[in-house]
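Quick one: the structure is below, and I'll ask about it shortly.
Every protein chain but one is kept in place in this view of the complex.
Per-chain residue numbering starts at 1, and chain names A and B are given in the order in which the chains are listed.
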Amino acid sequence: MSVQERLVANPGADAATADAPALPREMFLGFVPVDARFELTKAPWLRRLLRNRWTTFLPTALNLFLFLVILAAGIVGTPVGNANIAIVFIWIFWWSALMLVLVPFASRLWCGMCPLPVLGEWAQRFSLVTRRWHRPLGLSLKWPKKLRSMWLVNGVFLGVAAFSGIITTRPWATVALLGSIMVLGTGLFLVYERRTFCRYLCPVGGFLGLYANFAALEIRPKSQPVCVGHKSKECILGSQAGHGCPWLEQPTNLKRNTYCGMCLECFRSCSQDNMGLYVRPFGTDLLVESHRGLDESWKAFIMLGAAAVYSATMMGPWGTLKDWANLRSLGGWALFAAGLITVLAGVLPALHGASAWLSWRLAGRTVPLKKVFTNFAYHLVPIGLLAWIGFSFAILLPNGSYVIRIISDPFGWGWNLFGTAHFAWTPVLTSWLPALQAASLLFGFVYSLDVAWKIARQTFPAPAAAARAVVPQIVLLGGITAAFLWLFVG
Amino acid sequence: MRTFMNAFSKWGRQRLFQLRAIGTGELVALAVVAMVLVVGPASVFAYGRWMDRHVAVVHARQWQYAPNVLHATAGVPFRTRLVSDDVVHGFKVIGLDAQVTQLIPGKSMELTVTAPKPGTYLYMCTTYCGLKHAMMFGKLIVTAP
Partner (left out) sequence: MRGRRYLAVVAGGVILVAGLFAVRLGAAPLPHPRTITLEASQWRYTPGIVTVNEGDPVTLIIKASDVTHGFYLDGYNVTETVVPGQTITAHFVATRSGRWMFRCAVTCGPFHPYMIGWLRVQPNVTLRLGLLALGTIGATALYAAWEEGRGR
């Protein structure tokens, strides 16, 4: 394979690695090549569609409309959750859609059509579908260097999670949360540059970003030599045709999906038509070594732990836990919040730390412990996402039918817009639920094992050391999966 | 005078230039956003008001009705929309054939009450709904036509 061909086959690879001797192709699950890519933008109609600003504008406007309906429903609609569009659309429909479909198959596509930042972005750009060639409105300050990580997002997520019992059951609370995110976001768009808010503050963005590393879709430059030879870097700085990357990424150097919000701006600004949309195997970005960090490791712990705590609290038989989450008493809630934060940000990291320390010892301490700890956190992503998928099945199958009646009576005011307002609550396929959940977990386990082995080889180049190091990880992943199996079907 | 006219026409030309910078596409997009931000919510509220225009909305919650005083005219059908805000309640007007055995939370029930004679009728909750269920009642004041 020539250097050119290998780079096209593995977009995102450095020019440096292209000179390395040809290795046997790495495979996921033994049969899917890690560097397999299928370019969707080979179709000219898709390229035109992606370059058109209406492609992003229309879904966003629709979502903004829905969001305003939800906002109104939270303020003046019925307080009964399952009769209010705010609860039904957000925690049943949107959350399940994110976990089951959008994240695994479309990366951060939601971010490209999210209504929360758009008022701010439209104000900042002073336009809706036109590229105006002037300084953006607002102060366009740069985000402080010290805060350029996921740590802030982790903290915000933990704070929100402590109130998840209230937020997911009270329309006013859902709307208070999302409304504040929108107001704060809009304000921040007029203070900081571009999508600083989306990148460093949005709690949804934190886990979307990490789990997008598992997604089967990516945006990457088609050909590295074209970027290397093209000096004007319009994708970063902007041009008459398009803004510079609002997510503060460098499309020429895009290696992971973590901060690519699929806004498609780089398709518009690139004068060389060098941006492509690719289908790829699950989990490829988990193998990218650059930009790994403890902040993302902690995000992995937090999301995995949240799946467990939510399952236990919401899907479990333990009434006291539910009372605590429901703020029946301040003391009870404090126990719940403390327990949640301890498990997510303390216990899981400690367990992981123990296994990482064992791996480090077994492999001969040749690599810094911090690197071992950080690297090995990334194989918690497949099992984490699949645990969330299992949890989402338990929400969607029993309660998905509420969506049918809610479209006819979104506020619980006795309307019947489409004639479906009296559609009774109908649990669907609940007899499949245990099998679906077990299958999700097992798939996540297998994939996590595969990623763990590959990360072990990356961290410890000697195969013998890597093999010894991966053993504690196999045990940890087995324990985590067994615990979830018991929680879901035991 | 001349300088003033020159300055004004310059301002006018600048404004016209900016307007021309707003292409048709942008105007359509602006219309869409205006629909979403203004027309959407406005029509939702207008529809809501129109649907409830001749209806008295009564919320049942633990452990009171809101409103707990209703006014009607004797002999004239009085339309109500009953809805529960939390748990299953009941509704019965004592002395009249007007009752809803189970008000499922979130599901509105339309009930038309026609009181033949003026007076004060009590309405109360007929499905046990917790500690203060027995104290959950309101007054329907019927006046002569």
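Throughout what follows, contacts are C-beta pairs under 8 Å (C-beta built on N, C-alpha and C of every residue); 3 or more make two chains touch, one makes a residue touch a chain.
Everything numeric here is computed off the predicted structure, so don't read it as measured data.
Undergrad: Can you work out which residue in B:64, B:99, B:114 or B:127 touches the chain that's missing from view?
TA: Spelled out, the listed residue whose C-beta touches the missing chain is B:127.
Undergrad: Touching the absent chain in the whole complex: find that residue among A:125, A:170, A:292 or A:352.
TA: A:170
Undergrad: Using the definition of touch stated at the top, determine which of A:187, A:293, A:364 or A:463 touches the missing chain.
TA: Looking across A:187, A:293, A:364 or A:463, the contact with the absent chain belongs to A:463.
Undergrad: Given that one chain is not shown, which residue among A:152, A:226 or A:314 touches it?
TA: In the full complex, the listed residue that touches the missing chain is A:314.
Undergrad: Using the definition of touch stated at the top, determine which of A:355, A:399 or A:459 touches the missing chain.
TA: A:399
Undergrad: Extract the touching residues of subunit A with respect to the undisplayed chain.
TA: 79-83, 165, 169-170, 313-319, 322-323, 326, 394, 398-399, 425, 427, 430-431, 433-435, 438, 441-442, 445-446, 449, 453, 463-464, 466-468, 470-471, 474-475, 477-478, 481-482, 485-486, 489-490
Undergrad: Where does subunit B touch the missing chain, residue by residue?
TA: Subunit B touches the chain not shown through residues 86-88, 102, 104-106, 127-130.
To be clear about the criterion, only the chains that are shown with their structure count from here on.
Undergrad: Report the inter-chain centroid distance for subunit A and subunit B in whole angstrom, where each centroid is the mean of the CA atoms.
TA: Once rounded, the distance between the two centres reads 38 Å.
Undergrad: Contact residues on subunit B for subunit A in the complex?
TA: My answer: residues 21-23, 25-26, 29-30, 32-33, 36-37, 40-41, 44-45, 47-48, 51-52, 81, 83-86, 105-108, 110.
Undergrad: Can you name the residues of subunit A that touch subunit B in the complex?
TA: 53-54, 57-58, 61, 64-65, 68-69, 72, 78-80, 82-84, 122, 127-130, 132, 409, 411-415, 422
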